[in-house]
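Other chains of the complex are left out, but the ones given are in their true place.
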Amino acid sequence: MSEDSGRIGRPQVEALDAILGVPLKVLDDGFVRVVDYMGADESIVQAARVSYGRGTRKLHEDRGLIRYLMRHWHTTPFEMCEIKLHVRVPMDCWRQWIRHRSASVNEMSTRYSIAIDATQRTTESDWRGQSSDNRQGSSGLLDAVQGTMLSAREAELQDFARSIYQERLDLGVAREQARKDLPLSTYTEAYWKIDLHNLLHFLRLRMDTHAQQEIRDYANVIGEQVVAKWCPFAWEAFKDYQFHSVGLTRLEQAVIREVASGNKDAALAAAKEFGWLERGEKVLKTNRERSECESKLADLGLAAPWKE
Amino acid sequence: MSEDSGRIGRPQVEALDAILGVPLKVLDDGFVRVVDYMGADESIVQAARVSYGRGTRKLHEDRGLIRYLMRHWHTTPFEMCEIKLHVRVPMDCWRQWIRHRSASVNEMSTRYSIAIDATQRTTESDWRGQSSDNRQGSSGLLDAVQGTMLSAREAELQDFARSIYQERLDLGVAREQARKDLPLSTYTEAYWKIDLHNLLHFLRLRMDTHAQQEIRDYANVIGEQVVAKWCPFAWEAFKDYQFHSVGLTRLEQAVIREVASGNKDAALAAAKEFGWLERGEKVLKTNRERSECESKLADLGLAAPWKE
């Protein structure tokens, strides 16, 4: 590998350098700031070349290799890029964020410092209803009258909580104890460092429509405003081959194969064998897996054979 | 390794089986329950034997080998034991706990379920003062009059926060949003699974006098009531060789060597070279590293040469 052996410089990404240190606003008082990074699209290619031997030299070949790696889940070259973000996030949201164990974290300590005097506030028009078909989701918005009341009550609670916190500090209560009743909406800050592979995994889960709105807002900013600038080929490939891909289970393949070939009866027989077609009094019983298959059939422009 | 090749049973620990499933109370409404475990002291020995070749057969040899491994930080055999706990912890405490990334976790979801209706309450005599010499610690207790007031205000805030939470749920606000202003003192529950090596690391940090009282309470229960029963040899070795060990830096060794040999001047010269003896107007300037060395000297029964 003699030709690699001369002096080299660090890969640089101008589009990312242009926003280094600049807070990208999220929610009412949060942000994401890129503090530092290592590597670029070319670093993914460079690492893959160690495994696969040398070869690609031209820009369009780099793009092709990155797309190949992404499509086939060859993940280790994507670990070769690293990014460090400074984030400001409500603790409630941070509780979800911190579950991703592959990052390095330095969070502001409210044992050592006084807690940030900011909480996430909800505007009148942002109160979401409980979803009835998804136990862990939201659906629709509450009306303006309710919203106005809820936001007023929210302010009342947050102000009271802060005054209690201040009262404790004034009396000399230890910071580590005084903070114990702060609302989960209180903002915290952290340095968060992660490699590109694990960041994309985070984004796959947190940009998903099932993720909570607040963390989706952060994920979308990180994806569309940071990763898209940092590693544009990897980002494009991620969207084409992972984020917007759809998986067909062994069962779904069996049904779709028959439907696509026009064998409606065979498709129905397969679905029945899978237990998807149990009848209630008048109609088919609710079956989650069947519904999932239906929506995949619809996406492929095919009709579900059990629907007339 | 032919002799290992017959049918075997799983290692069992009677003392731990006796408390399996039983909640060990912590704080006012928290607990730790052992749900399952894998391995025992003998499993540590068994794994070490793969590396070191066979040999020890007798109980006292097992103890000796475990102590040797612990003393020399041969950590991988301790990874061969695994334990699963069900814990109930205030979210404030859980925020510290979850920073240990080597565990597997399933936490109760307040998107999916209604939050636990219990918060950690502080009794009148449990309000701690802010430490003046340790920015992140507590020191002393507040007096009874202040304590009574603080506990009353705490109840007021916690009750108000819960009523707002309930109000939101009653109006149909999504659970994932309704929870946003719950106090950090709200209890959560989780299954927490970790191997013995990483658990001991957790305990080393969280049983330490610098850890916050609340998480120390949990750590002490896990250490003294769980690990001590589960792997008694490893636990004894951990205390002798890690938890109660003290480290001497290169600088401290240099000073102690001279003090122990009676070379006071050489000790002073070394301390001076390290920058420990800068004088203020009348006395030595505060120097953290010098103070640390002083307390280690004292523990060894030696006098600090810069003190008359």
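For the reader, a short list of remarks on this structure follows.
For clarity, chains are labelled A and B in written order, and residue numbers in each chain start from 1.
Assume contacts are C-beta pairs under 8 Å (C-beta built on N, C-alpha and C of every residue); 3 or more make two chains touch, one makes a residue touch a chain.
Keep in mind it's a predicted model, so treat the numbers as computed, not measured.
The full homomeric assembly consists of 4 copies of the same chain, 2 of which are present in the displayed coordinates.
In the analysis below, only the chains that are shown with their structure count from here on.
Chain A and chain B, compared by their mean Cα positions, are separated by 32 Å. On the side of chain B, the complex with chain A involves touching residues 90-92, 95, 98-99, 101-102, 105, 109, 111-112, 119-120, 122, 127-131, 135-139, 142, 146, 150, 153-154, 157-158, 160-161, 164, 167-168, 171-177, 179-185, 212.
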